[in-house]
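Please read the structure below before turning to the comments.
Left out: one protein chain. Kept in place: all the others.
Here the chain labels run A, B and C in written order, and each chain numbers its own residues starting at 1.
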Amino acid sequence: MQVGLTSYLIVAALLFCLGLYGVLTRRNAVAILMGIELMLNAANINLVAFNRFVAPAAVAGQVFALVIITLAACEAAVGLALVMAAYRSLETIQVDEINLMKW
Amino acid sequence: MPWLIELLKAIGLAVVIFTFLAVVAAMLGVYLERKISGWIQARLGPKHIGPQGLLQTVADTVKLLQKEHITPRHADALIFNVAPVIVAVAALLDWVVIPFGKLGDRVLVVRDINIGVLYFAAMSSVIVIGIIAGGWSSNNKYALLGGLRSASQMISYEIPLALGILWAAMVAGTLSTVGIVDAQVRQGSWFMFKLPSPIGWFGLPFGILASLTFLTAATAEVNRVPFDLPEAESELVAGYFAEYTGMRFALFQLGEYGEMFGMAAVATIMFFGGWTEPHLQPYMWLLVTLGCLVVAAVILTTGLRQTLLVRPILMLAGLGLLLSLVMFFGTRAGLSQVLPSLMWFLAKMFALVFFLMWMRWTYPRLRLDQLLTLSWKVLLPLGLLNLLATGFVLTVWGR
Amino acid sequence: MGELAAFMILSLVTLIPAVVVVTSSNIVRAALSLVPTFLGVTGLYVMLQAEFVAGIQVLIYAGAITVLILFVIMLTEGGTGVRTRQLNDQVPLGAMAAVWLAFVLIVIFTRTGWPTAAGVLPAYNVVAVGNAFLSDYVLIFEVTSVVLLVSLVGAIVIARRED
Partner (left out) sequence: MLQVAWLIPLLPFIAFWVILFRGRRLPGEGAYVAIGALGLSGLLSLVILGQVMFGGRYQATMVWATMGDRPLAVGYAVDPLTAVMLFVVTVVGSLIFIYSVGYMHGDPRYPRFFAYLSLFAASMLLLVLANNFLVLYAGWELVGLCSYLLIGFWFERPAAARASMKAFVTTRVGDFFMFLGILLLFFTVGSLQFDAVFAAVQTGSLAGPLLTLAAVLIFGGAVGKSAQIPLHVWLPDAMEGPTPVSALIHAATMVAAGVYLVARTYELFFSSPDHLALTVVAYIGGLTALMAATIGIVQDDIKRVLAYSTISQLGYMMLGLGVLGYTAGVFHLMTHAFFKALLFLAAGSVIHAMNTNDIKEMGGLAKVMPVTYVTMLVGGLALAGVPPFAGFWSKDEILLEAYHHDRTLFYLGAAGAFVTAFYVFRMIFYTFTGSLRSHTAHPHESPQVMTVPLIVLAAFSGVIGLVGAPWPLVGNMFHRFVHFEAAEGAPFDLRFAALSTAIAGAGILAAAVVYRWQLVSSATLRRVLAPAYAVLVHKYWWDEFYAVSVVRPVVWVAQQLRTFDVYAIDGAVNAIGVVFVWLSRLYRVFDLYVVDGAVNLVGWLAKAAGGRLRHVQTGRAQNYLLVIALGVIVLAVIGLTR
């Protein structure tokens, strides 16, 4: 049996949903970031898989995957910096306790 | 079932390499470390077990194997036990892409991946995980501090390391380790002494700068003096593996030495022509011997007791001279390869290992701020500028 | 056959730790179990003949981002965080949403007839990627680099203590 595009997509989908679950249910900002990373990875799997199976000649998928990885690194850096700043000023990184802007 | 065959082959190779490295890297490494430190500190080093204490580390390994595994009570047992494995495995995985030499036209390498050096960098970056995990899971403040320090240090020195790798990859035009060595053969010079053809000797600084950047970063990557803050015995007992005992401790050691040898090997491949003979460069032997003699002279002028210290270096100089002469007449006599390429590779690798150990026993430890300053304010700009300049030269005057 | 086996193994290596990541109440374990997930994804990349992306994946995700996350854990609340409540009050809804989304996505993926084109990637596609970056996607490349710089500066400025 051949491993086709669909199987990769399914794996990606499951990974994405796990990440989504994490993002939705975690209270810890860092954990939420982890979930986001998972989702980004899922997206990358999709891109690379499409690149491999749909348009093998072009490398667009890989290019975008690389760009996403880069931006993920940026996002992690800035996000974590924000988390630390928040912790420094509020002594917590539980997102539902950070509600100064709430009505 | 071809894939099963493949799998078995891979496993076999893994075992072979593991044993080889366990022996070479850890045991021989530790032995060399002791001996060289002995020389440098005007001691004798291990002497009793085996001729010249050759079997000392074997004995130590046996002892470590017998020892009991202690897991601290409040430690996170799972992570605590996994961490050393991560380190050791990652360090050994480095070796998948290292070509040791050439038999006929067949390169002695496990896999010639087309992203070889990148793979190497990736693997060596995975080690950080193991270290930080071990440091954290030991539930010991020294271990945690050591782990965090080590992590920060390795993260920040991965960048100069990557810059050095990038330099070599750019000059060679490929990421594959074998390809890089071939490129050096093709371009007729080691990359350390790479002379971009038209600007001749003015090109010399590029290669030397890149290789020095790489070597410095590599020293920091393997947490050795002068960058050994993470495991500074005098401050943090032993850093992240303070709580480890027995074979796990040995695994950390293995990982460390494997990493060190791996760095030396990659440096050899990227900057010192891999398994090729130095007679690619007519002036190489002069450089080798003269360099050694100069070093010897320098040490003779330092205030240490000289006899024990100078001996190895003079030996190295003599070795260089000998080899060079042999090669000289060998090539005159028409031999295509005087010594087997494996010999060459190991010789170069161990020369670099010696260099690392020599540094370790010569220099004091840096402060943390000095460490980071060196990485971010010296190595990084230097590497970037070097990369730019070399790229400019290559684009303008071609390879 | 072998391909299938490899795929299965890698998928499990990817997904099982991912479950740990999102469920474990021990934040450090969650962070550490990111590593096998990323490595599994890397394996998938390799199976998809995207070696370069795989290498970068290990270097950045496993090597850098995980370490960064661990750092922040250590520097903020430290510890495992087992004592604090890790999950908020929308677990059931969230779980439902995730499951349903997974279901829907899988249905969609299986139903859609993808225009799969035969043919293989350029054998040494690092070169291809590099050329693509510097020819067709050079603008993206530049913008990304600028974003990197900005985020570097921004992260430093944000995380710096004012004193």
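Note that in this section contacts are C-beta pairs under 8 Å (C-beta built on N, C-alpha and C of every residue); 3 or more make two chains touch, one makes a residue touch a chain.
Quantities reported herein were computed from a predicted structural model and do not represent experimental measurements.
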| item | value |
| --- | --- |
| For the chain not depicted, the shown chains it touches | A, C |
| Option touching the unshown chain, where C:16, C:97, C:127 or C:148 are the choices | C:97 |
| Touch residues of chain A, complete complex, unshown partner | 20, 23-25, 32, 95-96, 99, 101-103 |
| Touching residues on chain C - with respect to the absent chain | 88, 90, 93-94, 97-98, 100-101, 104-105, 107-108, 111 |
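Note that only the chains that are shown with their structure count from here on.
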| item | value |
| --- | --- |
| Interchain centroid distance [CA atoms averaged], chain B/chain C, Å | 30 |
| Residues within chain B bordering two or more other chains | none |
| Where chain C touches two or more other chains, by residue | 1, 3, 52, 56, 64, 68, 71 |
| Footprint of chain C on chain B - complex, ascending | 1-4, 6-7, 76, 78-79, 86, 113-115, 118-119, 121-123, 125-126, 128-129, 132-133, 136, 144, 148, 151-152, 155, 158, 162, 175 |
| Chain C partner contacts - residues on chain A that touch it in the complex | 1-11, 13-22, 24-28, 30-31, 33-35, 37-38, 41, 44-45, 48-49, 51-63, 65-67, 69-78, 80-85, 87-88, 92-94, 96 |
| Of chain C, residues touching chain A in the complex | 1, 3-4, 7, 11, 14-15, 18-19, 21-22, 27, 30-31, 34, 37-38, 41, 44-45, 47-50, 52-53, 56-57, 60-61, 64-65, 68-69, 71-73, 75-77, 81, 84-88, 90-91, 93-95, 97-99, 101-102, 105-106, 109-110, 114-122, 125, 128-129, 132-133, 136-137, 140, 144, 147-148, 150-152, 154-156, 158-159, 161 |
